[in-house]
Structure formats: C-alpha cells, structure tokens
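Missing here is one protein chain; the remaining ones are kept as they sit in the complex.
Chain lettering (A, B and C) follows the sequence in which the chains are written, and residue indices restart at 1 in each chain.
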C-alpha cells in the first residue's frame, strides 16, 4: 500500500468500532462495515478516531481491530489509524503496529493540556520525531481537544514537521483557516498538504469551495459526502448544494454532542453495516423519541432525494 | 406590562445590539430593529444576551439601550433583559433598572467558574434572593458558559428558587432534558416553567415536539421561527418541517462559533434592520468568501421558499 | 501623583475590599486599612484585584472605593487600580475614572476565553489602545484566568504595547520566565519593565533572585514582604531567608484556593486593619478548625520571629 501523502482527496470515512450488545469487540461485523463504506464510494477509511471509541479499547484490542479492517479492505483503499494517546510511547507503538498491519498513515490529535503556541508546535515536533518516516494527519478539532491552533501555528508545524502531510480540519468550521492555509501554499510559504473536513460534514460544500480536498468524518450516509465531492469536482455546484441540503436535516441531528455517536451507530445498524448499535460503556442511551426523530428525518430524506431525481 | 411568567410561549428574539461603524452604541437603529423583529411576528424580545454583545457595554450603555428598546416597543410585547454578570451586585442593579424601564423579566446565565451541582444550585439561590420579586429566565448554555447542569440540578433550582419562571434551554440540544423537565412537571414533582430553545433554532422542530414552548434565539430570519412555532401549534408537522428545512442551510451557517454574530448582523443590515453590521471590538471580520456564502445561501433559500408555496 | 512606570519596585500590597457584616461596602474601614498597609512599609497599593473581590462591586461602588482609598492615602504612595472586565468599554471607563481620582496606573488580567498567542497579543493591543496614555500592569496569573502566556508572548506584548510598564508575575511561580524577561532586556531585545511577584509571596526570595523588583500580593503580614525585599536589596540573603521561612507556614496556609481570602480577611480583622472579616456573597465560611489553625500558626510565627532576633 502506498503511504499517505499530500495528494489524498475525496472521502475518508471515520469508521465506527463495532461492539456486541455486551460490549465485546465485534470483529464479525468488520467485513460488512468495510463493504458498506466501500460500496458507498469511500476513498479511504480512518479507524480509531474519537468517534471510533478509540480510548475505550485496550492496546491489544486496538491492534486486533486494525488488523481485521486491513484484512477486510484488502488494499482496496488506504487506511489511516488514529493513534492519539496521552503519551508518546504508546502513540509510537500503535503507529508502528498499524503500519505493519498495512495502514497508509496515522492521525494525531493534541492532548487537552496544550495551551500556548510553542507548546503545540513542540508537541507535534516530538510526534514527528517519534513517528519517524510514518506520515500523519494532524487533527484540528478544538471542540473535543480544547486545543486552539491558529493559522500561524499550523504553518509553523507544517514547516517543522515534514511527515505531517494532512490536516483533518474541523475548527467548526474555520473556513477562513482553510483558505489561509491554501493561500500560504500558493504564496510558496509552506508546502501543500491534504485538507479534509470533519464535523459530520456539516460544512462540506463551503469547505470544498475554500480549498479542502474532501471529507474525513463519519456521517452514516457516506454517499452524501461522496456525491457532494464528486459534484464539486465536476463544477456542478447547484447539484452539490441540492444533494447536501437533502441530507442536512439528518446530518445536523446526528452531529449532536453527547448522543451523536449513538445515533450514528443506530442508523448504521439499521442499514445493515453493523450487527449491534451498542456503544461500549460509558455511553448514552437513546430514548424512544430520539429513535422516532431519526425515523422521521430518514423518511423525509428519502422523500426529498426522490424529488431531486 | 405584566411580569414574565411560566406561560410565556412563542418566539422571543434575541436582539442584537447595534453599533455604528466606529463602535458607538447606535441608538438610532433601535426603532428599525424593533419594528423588524415585531413585523417578523416576534412574541417578545430579549436584550443583552451573549450574542447581544452585552459584556462589551458599560453599565450606563446597557441601561441606555434597554430604555431605548422599551420606548420603541411601547409595551407591544414583553422584554427580557440579560443581566448576567461576574458579580451579584451588578446583576441586581441592572435587573432593577431594567424593570424600572419596563422590562417584563430578566435572564441569568451562570458564571464559568461553577462546577459542582451544589455550587450551581447555591448560585441560583443567591440570584433568586438578589432579584427578589423579579422573575427570571435561567440560561442553560454549556457551550458558552462551560457550566453543565444536569436535569436533577435544574429540578433542584426550580424547587428552591420560585422566581425562576423560564428555562432558556440550549444544551445542544439536550432534547431529552426538555422531555425530562416536562415529565417531572407531569408527575407533579416540580412546577411548570416556560421552556424556550436557543442555539440559533437549529433544533426547533424537535424541541417543540419534546415539549418546549418556543424559541429564544437570534436567527436573522425570525419569520422562520414564528412560522415553525405556528405550524407546530396547528399540528401541521409536515409544513413545519418543510419550512424549517428551507432555512436550515443558512441557519446552520449563521450558527458558526466565532463569526456567527458577524454573519447575523451582516444579514440584519442587509435586510434594513440596522444601519451598520459593525461589531464592537474585539470582534471578527468577515471575508469576501464569507459574504459570498451568505449571498448564495440566501438566494437558494428564497428559491426554496418559492417552491414550497 | 507621578504615573506608574518601569522603575516601580518594592511592595505593592493588594488591598482587600472591606465589607460590613451585612455585605455593604465598608468605607469607614478604609482609613484604618490604608494606615495598616502604609505602617507595614508598603511602597504602593493595588485596589480591586481578583482577591479584592472586584467583580462583586457595581461600577459605582468600584469608583467609590477607589476615591475613598486615594483620599486616605493622600499621595503618600502610588495606587494601582485593577480594571479587568469582560468588556473593553467598562475597562476603559473605570481606568479613566480611577486616574481622575488620583491613581498612578491600572492593572489588567486577560479574559478567560483567550487561548492562542495571537488572541492574547491582540487583546493587549486593544487594551493599550483603549487606555491611551494610562500606564498599566499586565497580570499574568494562569491559575485564576486560565490564560497561559509564554515568554515569547510577553515579549511581543511589550514590543507592541508601550503603555504596559509592569508585569505582575504569578505564573506559579515561573521563575525562569522572570529570568527570561530580564535576559531579553539585557540583550536589548525589549525595554525593561517592572516585575512584581504575586501568589501570596510564596516564592518571593527566589523571584527577587531571578530579577523581580518586589511583590504585589496581599499576604496579611505585609511586613514580611517589606523585610524580605529590604534584606535582598542589602544583600543580606541569609536574613532574607530566615525572615521568609518564619512566615512561610502561615503564608502557605493563607494561600489555599477557595478559603484564602476569608483567612486573609480574618487575620486583617484580628490585626485591626478592618472592622469585619466578612466577604460579600458568594463566599466561603471558615470553620472553627480553620480559625484554630490560624491561631496556632500565628502563635508559632510570633515565637519563631522572637528566636530570630
């Protein structure tokens, strides 16, 4: 498998980690899940993100899951593995194991304790050293990490850390940061990196317009993201927006903090991608009213998509 | 003017505070702004919220603005005044002045330093004492305050603090908290309070379904909120959702942290509600691309609304 | 009164704000409090700091207190007034009023929402603009503000904001930051500023050794701080440490988060500086055991001081 590099584009779906109803890792669901994502048109997969319940796995389980997915994918698309960890030793170990298992690169979010610009840059410098020749995506997601990276900080990191080849950008949505990063590359100030947007794809059309290369997030209808990226590439902006708008009511609902992942797994289970919608503890329970909302939103979505064709 | 009470319902628009281009309080825009909101169908106005740039005003300016608005409203609808402050003395003073100027009640968000349940309950107990017979809305908005109030804490506050007559609920969106609050009242465990939803109305249909009484937020097209509430009351759920979905792409865009208020003021200025879109310093600047996004989204919104009629 | 400038040195005591038992501003205690501080050898006074319960005052009360203190001080020592506020308009207003009342300068801590280096520098740039020709001390106290300022950020501020003439340094204790600031001035990279240490003087000897100019904090025995600064200036390092160590057990005890200010006011009331130890609500209550600890520590302190003479 070729290594992840700055030309990556399209839709890297953040994969959920399937569990059985009693909380065990559900490796049996991996092939259906992988097929579901690839049949949706995914250009890559990202494992063990925050919304992959990564911190709930033991080191051994993380590796088992990575191996199961790489086996099921069978090199059809590149795989990125989230390796964020409170410590660099564990980060480096999982990264090396993931690459040995066939990953194309890894992803790193900063620990929540970082505050100043220098602390952030120094941290990613150390990450770059620990990873050596493993390429990585930097995850810029202040809502979950509490770490705010300004554009100047991102530029400093890109200059200092050559194996940072991608920014998973989800600074809610920080559209002007995407544009600023692209402008800095256009001025020759910094090399180009791949930029993929997150946040449940809630700003995907605008992100693409500002220069992003696609999406890296886990919305339970990846075909929306694939369709939006394709329409954008073809310059079919009206179709892009029509498609996006049709899915937006549900995408918005799925992006609720707290219960978002439970909603996503519920939909994925309904769509046959995984056997159980269970989250490993601790995790929220959905109410009957939550499920009714999903049913109503899904039905309206289907209806709206029909109107568009 | 009757005092605010637990029967309040409908749309209380969070009013922006208009400034001139050089940052002075723009009292000349108050009549147009008030008429804009009331012509949109607002059932009430809320002044000096976080998105009213309240902390940027001096104590004198706050009072001037309250007086200008109450004069312009001329008792057509009730007015709620945000009086959140790091200290209770300033909170009480502004509350008394606002009521003297004609407000129907006040609104209080907790200071960011509160953490434990007891700290939160004790704080609102003190607020209740300081306010005396002034009714108030409790603002539950963890994204801006950092204070997380569980349902049990809300119930304890409602039991302990009789002048808390409304919850401005925007725990992103905490739909199950709304339902839990209503269920506790249905069980006779706690008196009924008015519940109005915030968050730019991004979850208004679902909030109404769970038992909220309406919206208290500042989306620049208040007619959407008015229409959604009306449709809900009439049981026209399909029309409610159609209307909501038509505005959702822009509502989502306007709700971006950081630049959201600048976007809102830009639209309000374009719609003639205020003379200048300026924020008082410190505040973000919109880029040309931001403005282009708004133009595109607004145009599509107009188009979609036409299709619906 | 001459304006505050970079040559300020010695002990600027952070004055408590006296209240009566029922929470009213106790202006009657101002003369005794001022005399207590000046008789202890204070070189200056700082009003309305965080531990002066500043946020609990209304704008009017703040000004009344400033005027009462400046009248009692009668130009014997310079006065610095804390003007930190969520908004720049209120900050500027209080600053101008304080200067009109006779203050030598003001003090500003950053709002808790600042995170990135640029946000911090931009904020103090705006503060500098708003204050115009009023000199100010920058308060670097991450424990209370949550804002972490690296040495490079401090240097950027000093270069960009000419009326910042003092750093109240209490980055627990950030001794190497003090040394770094002095080294930058020695290299000619940045102008010299006055540096005064805070944190209840718990690191005063070490701060002086690294280049600070004295203390700005409110330990209830200001004579310790005065004696330590004097001994340091005379090169009597052993005497400096002996004196410091004698007070350290109590200074440590008074510096407890949560109840520290209540302890301090209790001691000040016992020493006759203020009429009541009351804090304005909300504030903690001391237990009998707390008071017994203070009594024991004070007695041992007196004993130890006797042994030293």
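Following the convention adopted for this analysis, a residue touches a chain if its C-beta (ideal position, glycine included) is under 8 Å from a C-beta of that chain, and two chains touch if they have at least 3 such contacts.
Just so you know, these numbers come straight off a predicted model, no measurement behind them.
K.L.:
From the list B:149, B:164, B:208 or B:294, pick the residue that touches the absent chain.
P.N.:
Once the missing chain is taken into account, the touching residue is B:149.
K.L.:
So which of A:27, A:71 or A:90 would be touching the chain we can't see?
P.N.:
Result: among the candidates, A:90 touches the missing chain.
K.L.:
Which subunit A residues touch the hidden chain?
P.N.:
Here the touching residues of subunit A are 55-59, 61, 85-90, 93, 112, 122-123, 126, 280-282.
K.L.:
What subunit C residues would touch the chain not displayed?
P.N.:
Given the touch definition above, subunit C has residues 172-176, 179, 202-203, 206, 209-210, 241, 244-245, 248-249, 252-253, 256-259, 287, 289-290, 293, 296, 300, 304 touching the missing chain.
K.L.:
List every residue of subunit B that touches the chain not included in the displayed model.
P.N.:
Counting only subunit B, the missing chain is touched by 115-119, 148-150, 152-153.
We adopt the following convention: only the chains that are shown with their structure count from here on.
K.L.:
Counting C-beta pairs in contact, which chain pair ranks first?
P.N.:
If you count contacting C-beta pairs, the leading pair is A-B.
K.L.:
Taking all residue numbers at the subunit B/subunit C interface, are over half used by both copies (same) or under half (different)?
P.N.:
Same, since over half the interface numbering is common to both chains.
K.L.:
Among the chains, which has its CA centre at the largest distance from subunit C's?
P.N.:
It is A.
K.L.:
Return the distance between the CA-based centres of subunit A and subunit B, expressed in whole Å.
P.N.:
Roughly 33 Å separates the two chain centres.
K.L.:
Between subunit B and subunit C, what is the separation of their C-alpha centroids in Å?
P.N.:
38
K.L.:
Where in subunit B do residues touch two or more of the other chains?
P.N.:
none
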